[in-house]
Structure formats: structure tokens, C-alpha cells
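Mind having a look at this structure? Questions to follow.
Missing here is one protein chain; the remaining ones are kept as they sit in the complex.
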Amino acid sequence: MLMAGKAAWALITFVFSALMLLMLYLSSKKIYIPQIREHPGVHAISEAVGRAAEMGRPVSFSPGTSSLYDAKYAGDTAAALTLLNAVAREAVKSGSKLIVGISQPTVLPVAQAIVKTAYTMEGKAEEYVEGDTVRFYSPDQWGFASSYMGMMYRERVAANFLFGGHAAEALILAETGATVGAMQVSGSTNVYQLPMFLVSCDYTLIGEDQLAAAAYLSPDPAQKGTVFGQDLAKLICVVLIVIGAILVTAGSKILSQLLAS
Amino acid sequence: MSLREVLNRNYKQVIYIALFLSLAIPLISPIGLPVPVQKTTLGVYNKIESLKSGDVAVIGSNIGAAIYAEVYPQYIAVLEHLLRKPGVKIVLVGHGIEAPIWAERALNELNAPNRKTYGVDFVHLGYIAGEEAAIAGLCRDIHALLKVDHGGRPLSDLPMMNNIRNAKDFTIVIDFTASADSQYWLNQAYASYGTAIGFGLTAIKVPDAYAYYMAGQIFGIIESLSGAAQYENLIHKPGMAVTGMDAQSLAHLLYIALILLGNIFIVTQRRVK
Amino acid sequence: MIDVATLSLLISTTLILAVYTILYRENPAFRVGEHLMVGATVGNAIVLAVFQIRDLAWRKLQIGLTKGDLSGIGYIIPMILGVLLYFQFSSKYRYMARVSIALLLAVGISLSIRGLIFVNVIGQIRGALAPLTTIQNIAYLIGVVCALLYFVYERRASKLAGPLPKIGRYVIMLTMGAYFANTIMGRLSIVIGTLTSVFVAPALYLIPIAFLIVAADALIRRKSAKA
Partner (left out) sequence: MAGIWRSVASAALLIISMVIMLDFALKNATLQALATDLNNWAVVVAAFALGIGAYSLILRHGRMITRKGPLWPYSIILLVTMLVFVVTGLVTGSITSPQYNWIYSTIVMPVSSSLYGMNAFFIASASYRAFKAKSWEALVLLVAAIFLMLKNAPIGAVISPILPQIGGEIWDFATATGMRALLIGIGIGTLALGLRVMIGQEKTPLGGAE
């Protein structure tokens, strides 16, 4: 039995999921491989890491202050972890020191595994220092912020990456990064903190940009199919909004009622 | 050395000192920059002004450390206004753990125990656990939900509580809060009993509540520190919000000046080159 | 003898000033504040975690065992999964932590999808359905369509939309500017609140002392830089 008010949710979730999975299938079978516009911020990752290596200064990364089981920003955290994978590989390859600052204990084991793997794959396992390459700071947002700030100053980081769910500490971290002269790439789905990143960082992946980046950074090109699925879902939303607005103008509230059913 | 050279050398320190001064000076000696009164604030003021002897005002004291800077000054101003109205009964109640601490602090700050009689003119029911269900219980039957007040005195010993049994006896409810609980009173008291509701909110919560105001479901909103300052002016008792608003105004002007300065310097620099 | 409340005020004011010195430069006072804060918040989190395990898992398990209630006994599972997380530190048995992480991730991802499709997608589409009778509403419709098209990533689809995604980018920028400015009031309120709490004797006297120390340090550094 469907819950009242959830029919539209079930239908939309189902249709969107089906579209995304279909596109994933089509691109994995090479029937239709979409051309995805990549965010310049993603290309800037290797530039920033390379610059840090030239200067002989470290690279820092924060996957946010939201946990892995956060009821709103779990997707944000997951996307940040895939970006960590990309940054860690670049950093290990270029030979710059990598420092990952962790706030949430649930994110810690995952980040440790990702970074450790990145070092092992380049044959530099001995450079990974337990407790030091991936640093746990504090689950408290301000405890984390004060440590991350102090770290950026003391280590004089040259490239700083801020992804995932950051709250009010966003501007503090980004401005400190700007003060120490780091090149910064950031992203978040927290709409209240995005403006802070946008103003202070060199590149910012706005909302969905970050979630899509997680797909096209994957070594498997078929994953780009889901990004095209996202596009189709958005086009459906555009159509719904335009038709709905015309209907409302004509005096019919049918679409609004359907969406509330 | 020109202003540009000073700013170029270490702009951050100069800017930080400027901001500190624009915040600290109004706190030391208030300037009294004008604060226009919004109609939402006036809605709360007029409602309280219209209360008669014997009317009951329920105050949701859901203040916490995170929102105290914005909401506590509103709370103080409204309580002061209520304490001035002869015969109006005040009931303080909260559903946040920290709520009773702030309620007690406000009562002491306003010297309420000496101005009015506890149990006759005002009571403090303390903190009630259970979120929306607690508010629902309170609206249905206070005496069934609660046996004692915040200080542990039986409700039956408090004379004014004999006439206040459920939401039908509340003339108005004003909820001071920062989260989703602002809707609890609307759902429970307004929807089921038609009690008049008003809000004291942080800036971030106002857009949601404004829709209810436009629909006529609530009589007013006090918005953040600016609303508190307007209220202080309305009751002719300028306090921490009015001085706070001076600081707000100066700081906003400083931000705008900095944005413009940064851009002017770019333009002039290009000309020099 | 100073009383406990005054002592608390003096310590907290010293900490506030110590933290604010980061605006001048990274220094030992900030470091003390930073390390105290990390120690305190992690300690606090440990206490909370212990209570959480006790109240949420241990008690339920006990009740479950005495009453034979399956849902209560089930709480042995998260406790085992919690312990398995510690295999993270062994390179050989690291995979043992994977089911625990899967549980966390599954709960987070599914709760997020639930909420975000319901509130963000459906809620916002419904919010956008306004009659096109005012200039504002027509502008809103064009604006939201352009902004949505900005987020279309497929090159060919994006090209079909013509100049609309470009306009959408301007709409997003305008939104970011507006939201940036709109957070300022809340932030300022916090500083004003902090300042009001510090501007009371005896804490007040610490402010000029802090400024003097900073000024002295700046002078010394300038001299040594010249020399």
C-alpha cells in the first residue's frame, strides 16, 4: 500500500532511476556514448597538484564535515571521496606530500583505504604514514576548522581541495587557503556555503557539478551514461515546470495536485 | 603613503581592524542609526498592545546558544512589553533542553519576580520533552501533561493555572525558535484551536514563516536582530539589539565600501599602466 | 579569591582572543586554543559515543535478551560491525570493515535520495508552478528553465538549447551573490554577541593587553626583518 502523498515520489524516483540505468546500459554496450562537458575545475586538479610539486609544498584535502550516513549530504560525502581518489593518485604520482584532514569518524576508514591504495599502486606504500597522511581532527565542525586552518598555515600548503558537505566553516577554510597562497578547487551541495567557495576559491564545482564529476572521473567511461540520464531527468523537470505553469495560468492546478499525491 | 599603498601592503590586517572598530564603537557608544519598522514586527507589537487584563500569552522559549545572538534580544523585548501590560498572564514553556536556562536568565534580567507575582501573573513551565507530540499534549490538556512547573511546584498550587487548561485558554502564542519546531504551534494550536500565533525567528527561517504571514495564519514575525531592534524602539527601551543594529549597519557599509574600493583600485591601476 | 563564574569568563575571553590572533598570524596562542579545542571536542565525542553505545545498543540488547525480543537481540549486529571496522588497520584483513561501511553508506545514500527527491525535486517543481500573469512570474519561469539548462552536461543537448545555458550561468551567479550577502547578518550577529559578552569587566581589560602583545610582536618582527 502506497503512503498518501508519496505516489508522485515513487513514480518520479522510479522513472528517473530507470532513465539513468538505461543510459548506463546503452553507454556500457557502446550503443550511445554521450559527450560530457567536463568542469574546468576537474582539469585544474592536476594543474594545482603539479604546481604544488614544483614548489615542493604539500597538497591538502578535506572531504567535508558531513558523515557517511548523513541524511542530507551523504551523496556529497560520497562524491568528495571519489574526488579524493583522483586527487590522491595525482599527488602520489607527482611526489608531493598529501595531507587529508578528516572530521567525521565514519569517513576516516574509507579515506584511509583510498589513500593507502593510491600509495600502494604507485609503489610508494612506505610514504603513507598511519595517522599522519590521513589525519583525524575532530567530529566537531569548529574543532575541525581550527585544526585544518592551523595545518594550512604551518605546512604552507600550495594546493587545497575542499569537497563534500561543509557547513559554516567553509569560508574560514577557503579564506585561510587563499591567505597562504594555495590554489584551491572546491565543491559542495550545501547551497548556503557554495557562495563562500565560489568567492574564495579558484574553481568551484557548483552543486550537481560535483556529483557529476564523480561519474566522469571514473576510469570506466560507461559511467558517463548516468550523467546523460541526469540531463534527461532535468529536461523532464523543465517540461513539467513549463507545462505546469501554462496549466496554472489557464486555471488548472492538476499538475500541482498530481505532484502532491 | 596613500590608502591604496597601505591596503596593498597588508590589506588583511587593515581591513580586520576596520571591521573590529565598526563593530566595537557602536557597542561602546551607540550611534542610534535609524531602523525602519517592518509591518511584520508591528503585527506582534499591535497584538500585544491589544491584550486586555486576564488574557493569556504563551511564550515558546526555544532559545539555544546557537541562536541566542539573534533571538534572545527579541525575547527580552517582548517579555518586557508583556510585563508592562497589567493583568496579562504569561506562560513560559520550551521544548529545547537549553530553553529553561534562557527563560530564567531573561526573567531575572527583567526583574520579573519583583514586578509581578509568580503563579498569579506568570509561570515558567520549563522544558517539555517530546517535540511536536509535547506541544499537541500541551494544547489538549496542560494538567494531564504536566504536574509541576520548572521549579517543581505543583501546578495546582499556582492560582493562574486553574483557569488555563488547554489551547482554548491561550489568547496568543509567540514562539521564539530557530528550527522546524516553529511549525509545531501552527499545526497544533492554530490548526486545531484557532489560537493566534506569532514568531520570533532567526533571519534564515523568515522566508518560510513569511508565507504563513501573507496567508493571514500568523499575526506577526520578529525577524532576527533587526526585528528585535525595531521592537526595542517601539517599546521605547533601546537595548542590545539597537546597539547591535548600529554595528550591523556600519559593518554592511564597510563591506560595500571594500567591494567598491577593490574595484576602483583595479580600474585606476589599469590607467596608470 | 575569584569565583568559578569569573574564572570561566576570564578563561573563555582569553581563548576568544587567542583564537582571533590567527587574523594577525599563526602563533603559539592560537595553537593553544586549537589544541584545547580538538582535545575538548574529541573528548566530548567519545563521552557521547560511549553513552550512545550504552543506550542505543547495549540496553536494547539486554532488554531483548531478557524478553526474547528479536529486534532487541538484533542490536548485537551493529556492535559486531562496529568492532569489525578496526580491521581497517590490518592490510591483510582490511576487507572485514567493508560490510560496516556498506551499512553506513546505504543508510546515508537512501535517506538522502528520499529527502532530496521529495523536498528538492518535487517540492521545487511545485513551487515553480505560478500563473504567468505577472512580469515577475514570467521572469521566474524563464530564469529557472535557463538555470536548469545550465546544468545539462551532454554537449549536443546543451548546444540545442542555444544561448539559454549561458543565461542560466548568469542566473546562478546572481543567486550566489544574493545568498552570499544574505548570510552576512547572521554571522555578524554572532560576532556582536561575542563582543557583547567580552565587553564586561574584568574580561574587558584583556582586550587592550591582547592588542599590545600583537603590536609589540609586529614591531619586533619589522625590526628584525630590517636588520
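Assorted remarks:
Order of writing sets the chain letters: A, B and C. Residues in each chain are counted from 1.
Just so it is clear, a residue touches a chain if its C-beta (ideal position, glycine included) is under 8 Å from a C-beta of that chain, and two chains touch if they have at least 3 such contacts.
Everything numeric here is computed off the predicted structure, so don't read it as measured data.
All shown chains touched by the missing chain in the whole complex, by label: A, B, C.
Although one chain is not drawn, the whole complex shows that of C:42, C:63, C:132 or C:206 it is C:42 that touches it. Across the entire complex, the residue among A:17, A:46 or A:256 in touch with the chain not shown is A:17.
Contact with the undisplayed chain is limited, among A:98, A:162, A:183 or A:206, to A:206. What chain C contributes to its contact with the hidden chain is residues 4, 8, 11-13, 15-16, 19-20, 22-23, 31-53, 56-57, 71, 74-75, 77-79, 81-83, 85-86, 88-89, 94-114, 116-121, 124-125, 127-128, 136, 139-140, 143-144, 146-148, 150-151, 168-185, 187-188, 190-191, 193-194. The omitted chain makes contact with chain A at the following residues, 1-3, 6-7, 9-10, 13, 16-17, 20-21, 24, 67-69, 75-79, 81-82, 85, 102, 105-106, 108-110, 113-114, 117, 130-132, 134-137, 139-140, 142, 145-146, 154, 168-169, 171-172, 175, 178, 189, 191, 194, 196, 198-200, 206-208, 210-212, 214-215, 218, 220, 223, 226-227, 229-230, 233-234, 237. Touch with the hidden chain on the side of chain B covers residues 7, 11-12, 15-16, 18-19, 23, 33-36, 65, 97, 203, 207, 226, 229, 245, 248-249, 251-256, 258-259, 261-263, 266.
Operating definition for what follows: only the chains that are shown with their structure count from here on.
As a whole-number value, the distance joining the C-alpha centres of chain B and chain C reads 24 Å. Residue positions of chain C in touch with at least two other chains are not found.
Counting partner chains per residue, chain A has no residue touching two or more of them. For chain C in complex with chain B, the touching residues are 23-24, 182, 184-186, 188-193, 195-196, 199. Every residue of chain B that touches chain C in the complex is listed here, in rising order: 12-13, 16, 23-24, 27-28, 68-70, 202-204, 224-226, 240, 244, 247-248, 251-252, 255. Here chain C touches chain A in the complex through residues 19, 22, 25-26, 30-31, 33-34, 37-38, 40-42, 44-45, 85, 88-89, 91, 94, 97, 101, 104-105, 107-109, 111-118, 121-122, 125-126, 128-133, 137, 141, 144-145, 148-149, 151-158, 172, 176-177, 179-180, 183, 187, going by the rule given at the top.
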